[in-house]
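With one protein chain held back, the other chains of the complex are shown just where they sit.
Our next item is chain A:
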């Protein structure tokens, strides 16, 4: 197969990488040679999607109509700019032609999200029974965040989402924006329809897993779908509803803000109205931003991690502060000492060859769990260094590599458009 790039290739990219030219654009994606492909499980897609290696990273390549490709590229760029959890677009390539002159479809290239897990891989890893619940929670948070900024998804599904471990929960990322639209604000109809599509798609995807024997028959797919609607509605109400109280109950301002913080959101703007005689106050959050805990951790330590990981790390930081009796000291000094004295040594205790297993922040979260478990078992406060040694020896080596999860050989990818990796034990 010749590596000569075909004539008139048009590459639009915000992050130019000359290695892009080395990929076989003159070959239909379906026929890409195994050596270019990265063996990653794919979701259900109406398009041909392949993962390929590029300069040490993994990219996702999707064959799609030219106008749609540019549209989705722009939309993903807008979403990354406004900091919505979504995959980063790399570019669009048009003008592809086969050596015989036959024109080939345009492609949209996105960055593969490292340490991300497609739902099909999660279900086939025989995880704990509440996995479905935690995935649904993550998806509900993502949908609420997207709807708050005016993004109508149009085709919400588990396949169009990627999940990353986030402490004991998951964080969801949007991967397919093909049917999406960014509006100033969404109508109730748009939100309701998005939610209904999500419900039906999720149930369909779970039923499909059941049909393929990847999920037990007893799991009630319809109930899980309904759970998304419920979780979404609860969160939406908590974030956007107006609440009224008498002037004497002013503590309720702070309580509302605290409640939103606990949900992981900051209040950017609060609407306050009083009735004519000034006895009743009504408050309604107008602008809320997700990432309350991750922003606080970032400010204190410079660590960029996910919301629940941040929450867990901050708890440990608070415990450190109390244990060292430094409550009256400036928080950022204490945070610096915690970072260099506790967090970094613990994470560095992981040998290089095991670092593809989990993200550092996730490793630290598991270390905390492990230390708690050891302390319980031994009836004493096990120090972090000791816990780390035990964790690296007894736990981590048996975890799957999740940076770019493997499980199928690249050669198999040719056969089946919808590969689910072989079940593995945790």
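Keep in mind that, in the parts below, a contact is a pair of C-beta atoms (placed from the backbone, for glycine too) under 8 Å apart; a residue touches a chain by one contact, two chains touch by 3 or more; residues count from 1.
The working rule: contacts and distances are computed from a predicted model.
Only one of "Peptidase", "Sugar ABC transporter ATP-binding protein", "phosphoenolpyruvate--glycerone phosphotransferase" or "Aspartyl/glutamyl-tRNA(Asn/Gln) amidotransferase subunit B" fits the UniProt record of the hidden chain, and that name is "Sugar ABC transporter ATP-binding protein". When the missing chain is restored to the complex, the residue among A:161, A:201, A:306 or A:362 that touches it is A:201.
Checked against the hidden chain, the listed residues A:34, A:192 or A:319 yield one contact partner: A:192. Among A:10, A:67 or A:389, the one in contact with the hidden chain is A:67. Between the chain not shown and the residues A:155, A:331 or A:401, the one that touches is A:155.
Interface with the hidden chain, as seen from chain A, comprises residues 44-47, 64-65, 67-68, 105, 152, 154-155, 157, 159, 178-179, 184-185, 187, 189-190, 192-193, 196-197, 200-201, 203-205, 207-209, 211-212, 214, 222, 225, 416-418.
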